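Only a single protein chain was left out; the remaining protein chains are all shown in position.
Presenting chain A:
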Amino acid sequence: MNGHTSAEERAPLQKSTSSLHIHIQPTDSRTSIGNMSTSLFRASALRCALRASAPTTASRAGLASTAIRGKATLPDLAYDYGALEPSISGKIMELHHKNHHQTYVTSFNNFSEQIAEAKQQENIQAQIALQPLINFHGGGHINHTLFWENLAPTSQGGGDPPTGALSKKINDSYGSLDSFKEKFNTALAGIQGSGWAWLVQDTQTGAIGIKTYANQDPVVGQFRPILGIDAWEHAYYLDYQNRKAEYFKAIWNVVNWKAAEKRLK
């Protein structure tokens, strides 16, 4: 059945990580996909509805095992998939966390293993060839982990303005929180392709600033990530389609400034 095939495809990855493109589950190229999206959405909406009404359960146990055998694992969310509505739908949150983020985790582990092997074999070419994949998938894992943390439902402080040192730095640098948001949204809108915008802190000077990063390039080195917004289309497309400015505006209602404050040094 078509519905069956597509549901499997969207399920969290269970496949062996031996192939290069492990985030892909091959499907029959001749499979008709006529009813795919509607049936998927129904199933997904149902799960979201269930989740929205019950506290997060199943995956929460996974949090404690983050460091098992040195492998990265998908962190649990501190809120339900539906908790950021209407800024971000439960459907987006579920796909984004359970499928997209999971893929980065799985791929990062896979390529980490491969690079460890290459090191053992003293294969420098292989190590270099694997670097961009580590950067991409490791970056995807780091970025999304920080992103989930720096979001919160309004009932848990999402959207409440920053206080203390961070608030002061924002006012000093940008005049006001509103003008900071405006500049941040301009940066988000200016990303050409997939990427992220970050409020960063310069580790040398302590100054804050807004920086955009392509694809999954992580905030490392001279800058410390304080607050990140995912500007990939998968982060908003089901809710906002091409109207990404609306997403950039709405997301401030669920920004967890408390989490951002804790990252500031």
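Rule of thumb we're sticking to: contacts are C-beta pairs under 8 Å (C-beta built on N, C-alpha and C of every residue); 3 or more make two chains touch, one makes a residue touch a chain; residues count from 1.
Please note the rule applied: contacts and distances are computed from a predicted model.
Hidden from the displayed complex is a chain whose UniProt protein name, among "Protein kinase domain-containing protein", "General transcription and DNA repair factor IIH subunit TFB4", "Ubiquitin-conjugating enzyme E2 27" or "Superoxide dismutase", is "Superoxide dismutase". Set against the missing chain, the residues A:Gln127, A:Gln156, A:Asn171 or A:Ser194 yield one that touches it, A:Ser194. Only one of A:Asn99, A:Asn123 or A:Gln156 touches the chain withheld from this view, namely A:Asn99.
Within the complete assembly, residues 6, 9-10, 20-21, 23-29, 31-34, 36-37, 40, 95, 99-100, 103, 132, 136, 192-195, 214-216, 232-234, 237-238, 241-242 of chain A touch the chain that is not shown.
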